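Take a look at the structure below.
Note that one protein chain is taken out, while the other chains of the complex remain in position.
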Amino acid sequence: MKSNQTRIFNKSHLKWAMKQSLVKLNPATMMRNPVMFTVQIGTLIMFFVVVYTFLSDHHDQGSVWYNLSVFLILFATLLFANFAEAIAEARGKAQADTLRKTRKDTTAKKVVAIGEIYADEIKEMPSSLLQIGDRFICVAGDIIPMDGEIIKGIATIDESAITGESAPVIRESGGDKSSVTGGTKVLSDRIVVQVTTEPGQTFLDKMIALVEGANRQKTPNEIALTILLAAFTLLFLIVCVTLKPFADYAQTPITIAAFISLFVCLIPTTIGGLLSAIGIAGMDRALRANIIAKSGKAVETAGDVDVLLLDKTGTITIGNRKATKFHPAPGVSISTLVNAAALSSVADDTPEGKSIIELSGISLSATELKDPVFISFTAQTRTSGIDIDGKRIRKGAFDTICKLAQHAGNTVPDQTKKEVEEIATNGGTPLLVSENEKIIGVVEMQDIIKPGIRERFQRLHRMGVKTVMVTGDNPLTAKYIANAAGVDDFIAEAKPEDKMNYIRREQAEGKLVAMMGDGTNDAPALAQADVGVAMNSGTQAAKEAGNMVDLDNDPTKLIEIVEIGKQLLITRGTLTTFSIANDVAKYFAIVPALFISSIPALQALNIMKLESPASAILSAVIFNAIIIPLLIPLALKGVQYKPIGASALLRRNLLLFGMGGVIVPFIGIKLIDMLLSVIM
Amino acid sequence: MKRNLFISLRLTLVMLVLLAVIYPLIIAAAGYFTSNKGNGKQVIVNGKVVGYELIGQRFTDDKYFQGRPSAVDYHADGSAGSNKGPSNPDYLKTVSERIDSFIVHNKTIERKDIPAELVTASGSGLDPHISPSSAFVQVPRIASVRNLSEEKLKQLIQAHTEHGLLSPEKINVLQLNIALDDLK
Partner (left out) sequence: MNEQITGIILIFLSAILLAYPLGKYFAGVFSGTGISSIMLPLEGLIYKISGIDPAKEMDWKSFLKAMLTINMLWFIYAFFMLIFQGYLPFNPDGNAGQSPDLAFNTAISFLVNCDLQHYSGESGVTYLTQIFVLCFLQFVSAATGIAALVAVFKALKEKTTSTLGNFWVLFTRAITRILLPISIITAILLAYNGTPSGFEGKDTITTLQGDSVSVSRGPVAAMVAIKHLGTNGGGWFGTNSAHPFENPNYFTAAIELIAQMIIPIAMIFALGFYLGKRKLSMVIFGVMTTGLLLLLIPTIVSELNGNPAIEKLGIAQPSGAMEGKEVRFGSGLSAYWSIVTTIISTGSVNSMHDSSMPLSGLMQLLGMMVNAFYGGCGVGILNYFIYIIIAVFISGLMVGRTPEFMGHKVEAREIKIVALVTLLSSILIKGFTAYAAFLVTHDPDNGWVVPPSLWLNNPGAHGFTEILYEFTSANANNGSGFEGLGDNNFFWNITTGISLLLGRFLPIIAPVAIAGLLAKKKYIPESPGTLRVDSVTFGAMTFGIILIINALSFFPALALGPLTEYFSLDLK
């Protein structure tokens, strides 16, 4: 998926798209797009006019070649519009083909169940026969036959078939990294997996459908815009229909070709032809960022997001905290503290624990110790440590250890209290160490803020998006990191329901909230958020709850998603403006051309000084046709979003696409006319 | 619906009393103290009503200052403009004829001195005014018909010219002609 990122088109896509532009001429397909459908009707009428002029001796409809040219240009207009849509679909289509290869039926090693009991017996069967609740086994080299959750074991898995990322990932039972996706390959070890989805409903199936745009539905905004464009089309239909009696009154005959040319030029064919391409390209841009949006609406909504909930760890700070300094309590030597801290962390494989050992410089291994009793962290005690040599060494958060000490009748040294506070205000996390319920010192843990993250948040701030950091840290630490990273708000000591409440509160004020999550306990919040991005490594529940899945598991992706959403909307808006603004020049080309023969005074309106009525009309329709393919790259790439404030952005886009839309066709039509006058 | 209709009926009646009875009566009562009890200011010569100050009159006689052409021929029980478009050939022909006719009656006047307003119809057809230049251009004719000095006529015109602060200078043709009749 990461390949082809640099190029918009490639050869095979082009070929496929060209074929599709013809296939899409089917009126049933065209009808979905009212603007282009009317062009198709116009083209059909022109076809009959060509036949008529060819067969008849009358020249009341102009020459055969003139009518034929108009017909061909209109036909080209249709093809161009279809091509735009097809080329936008091409990448998704290619992607789907690759994925489909992955989906081919594999053999599953099903664990035979007898009633509620799973036997050790294994039965090989086609993966398509697996049912929800079935269990199967995969060993190194197997393709995982079905989506599921690991219930036993740990394995390294190659997910490149889906993510394009070749580095293997680790999946294990329990916790938030237990889900596996059908079609991926087990590289090592052995796992038992329970099936979680029905055949045909797997992640891979859904993904194929999504990238292919098979059940692509128009988003609410696209529907509204289509209505507006249809209204414009009708408006110009009225203009053209009523022009006939007007012209009769003025005793000016107007050919059918001229009427249809005028009509096609006036209706917003540019945006009409590119509209669905823009929508598909938006999803596609998300796809290229390795995000699978479950609907176009989700991408659109992302552009509106007001509040972004970001987990501190991994998004704002690099990985985990590190121990940076030991602060012994008064009367305790530093080596005593270092030693105790190191001992307490021997059995602690959390990154924090490891970093303490690292900082202590003492290399210990559990096996070297005499009769150690490891106390692991539990929710009740909220401490961990070791009992060794008659010493009870514990480490834990400030209040827990304090309570422990006070309970045993020991006091908390004032200096330690001061140090703890200092560490917290500097964004660090203090970890207290006690020996036999006596506080012997503090280990300072520090977060490391990701380089460049501050700038990204500033950019979001300028976009009008409020960033909220979610962390389990205490408020003081959280505040320090929030300030240092430049986020607007934070939720400290966050429990899963805090996220939910925060989202609800913001939504009650009418704001749209986006968040990213991976764990099962994130699922309700992901579902509640307007844009919920689940990490691909996350649990099935989280992936089901969110409306996007990030294949890279990159928490900073949210920022990109917001920009993709905005780009999508901006592209729609600017091209609509451009398309409508174009009409001014087209009027000045066609209206004088229609009437000059009988009302010479209107020559004054021919401000482009076009050669002849016929060349004027042809130039206008040619311009109208070729502007579509010329704008395809823009439609696919999207108009760039600049976080310069709404009014400034509007001003910029109005100048660029509004004024530009007025001026460009004047130049374009004049140039085409000059070319035509040479040829004619 | 029924309730709305019920309210509508009663509200309409109340509003009719307020807007069609009380309101016009207030205005009529206030206007009662203006000239002619609010029925339009009349111009009286020797005890006889000869016109309304604001309503223009037809003057075809060469001895009078003439007002502007009128689409209703100054019949003040109606009012109308010509409603001719500026490019209408028939209309331009009519204007051209008026110019010729004016020159016939005012032999000393050159074409370029004829103000357009004397050959174009007013909006109401009852325009009581002309501009000073339209009066001056008629001076030679009236002087010769009435045997009056042009100087005296010019003075009369100046005396009757109304200078508004912002409004165009204008002369009430009826008043001017009454004064002209008085001029001996």
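A and B are the chain letters, set down in written order, and residue numbers restart from 1 in every chain.
To be clear about the criterion, contacts are C-beta pairs under 8 Å (C-beta built on N, C-alpha and C of every residue); 3 or more make two chains touch, one makes a residue touch a chain.
Everything numeric in this text was worked out from a predicted model, so none of it was measured.
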Touch partners, limited to displayed chains, of the chain removed from view: A, B
Residue among B:30, B:145, B:159 or B:183 touching the omitted chain: B:30
Listed residues A:41, A:170, A:234 or A:607, member touching the removed chain: A:234
Contact set of chain A toward the excluded chain (per top definition): 220-221, 223-225, 227-228, 230-231, 234-236, 238-239, 241-250, 266, 300-301, 303-304, 306, 461-466, 509-512, 565-567, 569-570, 572-574, 576-577, 580-581, 583-584, 587, 591, 594-595, 599-605, 641, 645-651, 653-654, 657-658
Chain B residues touching the omitted chain (full complex): 1, 4-16, 18-20, 23-24, 26-28, 30-32, 34, 36-42, 45, 48-61, 64, 68, 74-92, 95-96, 99, 111-117, 119-131, 133, 164, 166-168, 170, 174, 177-178, 181
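Definition applied: only the chains that are shown with their structure count from here on.
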Whole-Å gap between the CA centroids of chain A and chain B: 76
